[in-house]
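Of the protein chains in this complex, one is absent; all others appear in place.
== subunit A ==
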């Protein structure tokens, strides 16, 4: 995942010329090429003398090594490594060239001599000897291996093994079970993998009633209570053991109503707005005869829990939002244009293909719907019920987005994780099915969670200082779905987790000790994957946190004042209104009024006669005020204001990389400044406390990935290895056929006439 940077044009082939390969190969010290195995991981099959393709057209940059299939990953152990540099993030579970089997979307074997190609599934036969293996990954990578020098039989075997093991027949064959199970072996009873799930984590998992209690208290939802009737999952198979209901509903009533709901899902409380309005999610009522009665009971109970006894608004998500198949289809199209189509071809029609993928449209639809719900809570002061047939997909997205927009608490890293825990993991989003870890039912596969992350990214992109985390964090979180070790993404619901871990434990006769079930680490235990240093990439240097101020006030005001002294106000006044309309800074009084006015009514001329809807007015009001990053945040929803999440979708595309550029260069600068501030604060603290003797604890405690330099008075230039793909690297991660080979031509790609008069041969001086 994190790997070396793009090879320089000067990169030399470390391979001997092709003809001599076969003779020389056996002398390579192959014995050293051993896969690094995790506890519980076993090698299933392997092939030597395999080449991993780095450049698409020429093989001179290719890596030489051993391809190993284990029960966890496809591992490539390179004989000669890519040139390394100072920057090196290492994944603790995966090597530089490793792909978890769960991340493999499609296994394609090719015999280019015979012109044959086959997509391999589980337990299949292969009638030709593959010369090439292409792995299409769920995280948009495309990785190619060549078997020109490998033994044909072993090549075939390793391909079949990869295909077979990436289609596990049973959830318990997912690597997480072996991995976690291992920690219970070992005579001392010590935990092999060193993690105590839940313990030491600051993220609330919402798997106990105390987490819910705290959330009730925090949001001031005094008329709501934790309900324990589903302990042991006796009422609903897909609900968590603890959830929150109106105080006016007794356990007995709930038990009675449960059977009317789809999968006995009693409506779940998500969150309370400060006005007392509640956000509740509910599945469809399956019994039509009971429908009105039950609905009424639930509604009146929610009304009773509202301090103003306000009404309840039902928001039907199935009617208003794309369904999971739509979302899946959109992602497939997006992937097609991002990484599969050749760069040049997709370049011409990029915008219209992007539009026809509908991905951006769906992102916008979800955000807009969330804004509607926010309006009901914030402005109309009514409680909202999110209604979805099963209440396990779309409502996860909407309820999270609503909370992110309304509740600044959710924008800190740990609370954001808690939010996902609450609205996705505990509420029973079918991660196992939606990720299609078992590759059994493609119809159930859908990137709902990725769509959610993209929505969050849009908010983040519009208000970067409002969130404690970075886009690297969001990207890595998305990638973690494909590392099948974490409790977060392995199961369809808490009950399934409990059952499978019990079964697995008993089948392997594992003594669980005090634990009731195997304890999988949640993905929130980031130390499973990354070092503390690398985790600092998650920290947003811009984050205003709980201490900073609204953009328009405080310190910034100081600037405005200082500035106004030297302002040629008369001239500024005389400037084209363009300028002032163009930027609604605090000193743009006229423009400000102007634009306020402009927002008075709906902005579509064709519907000018139409009255502005109250929710439009609400949005317009919001945008006419200065933003309070600690308050309500609404996204801009004009299609021109939503962008493609380039770090996630384009990070592997070599042609789309901006060397030494991209948002990361600004991030670098900001990190250094934030680090300096931290340093100064530490110094102050030391003066305050120990009266002098500054000791340098700073380096270890810094929250920033990029540190201030020790040489003052010098703004450090961004390191050369930064690129728009940082901390990821396209090298060897996207080998579709037909991309231009030389690094220079990649760099200069652009004009479609590029090669017509160019003599590439002369260029690679």
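Note that contacts are C-beta pairs under 8 Å (C-beta built on N, C-alpha and C of every residue); 3 or more make two chains touch, one makes a residue touch a chain; residues count from 1.
As a convention for this text, contacts and distances are computed from a predicted model.
Asker: Choose one: "Kynurenine--oxoglutarate transaminase 3", "Sorting nexin 6", "Translation initiation factor eIF2B subunit delta" or "Phosphatidylinositol-3,5-bisphosphate 3-phosphatase MTMR2". The correct choice is the protein name in UniProt for the chain not shown.
Answerer: The record for the missing subunit names the protein "Phosphatidylinositol-3,5-bisphosphate 3-phosphatase MTMR2".
Asker: One chain isn't shown here. Among A:49, A:147 or A:343, which residue touches it?
Answerer: Going through A:49, A:147 or A:343 one by one, A:343 is the residue touching the chain not shown.
Asker: With the full complex in mind, choose from A:183, A:225, A:409 or A:646 the residue touching the hidden chain.
Answerer: A:646
Asker: Among A:68, A:397 or A:679, which residue is in contact with the omitted chain in the full complex?
Answerer: A:679
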